[in-house]
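Every protein chain but one is kept in place in this view of the complex.
The block that comes next holds chain A.
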Amino acid sequence: MKAKHQRLTLAILAVAAIIGAALLAMSALRDQAAYFYTPGDVKKDGIPAGRAIRLGGMVEQGSIARAADGVTVTFRATDGATAVPVRFKGILPDLFKEGSGMVAEGRFEPGGTFIADNILAKHDERYMPPQMAGEMHKTESLKK
């Protein structure tokens, strides 16, 4: 193989790999990227049931209810204007409480309840999910 051909082959291979990776990345991003939602987004966009997303919000005051099995908990996640019911089976993070921020990973079931596989609450009492801070700020300034 001549030097020129070799360079050409390598260049073609590299370009093919880059294009392939870019296509793969784009198709996966289109499916998965808008992966974080606030309750307001959920109402606005209508998330299909069964799609894996993150739901971020504050735990609504007085909404936490524990089921008889001792490991299932239901509550409502709110962004101040809209609230979404959430059900979670598992050990809640230590700083999960009413009126504080949380992010739930999971999916909606057909009835409109969000089934969380995992709940994150920051180990910092001042924490509010960064995606939430802006939204809360907006709703608060609307109220005033």
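Going forward, a residue touches a chain if its C-beta (ideal position, glycine included) is under 8 Å from a C-beta of that chain, and two chains touch if they have at least 3 such contacts; residues count from 1.
Going forward, contacts and distances are computed from a predicted model.
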Complex member absent from the view - protein name from UniProt, among "TonB-dependent receptor", "ATP-binding cassette domain-containing protein", "Transport permease protein" or "Heme lyase CcmF/NrfE family subunit": "Heme lyase CcmF/NrfE family subunit"
Touching residues (missing chain, whole complex) on chain A: 1-3, 6-7, 9-10, 13-14, 17-18, 20-22, 24-25, 28-29, 31-36, 52, 54, 66, 69-71, 89-92, 94-95, 105, 118, 122-125, 127, 129-131, 134
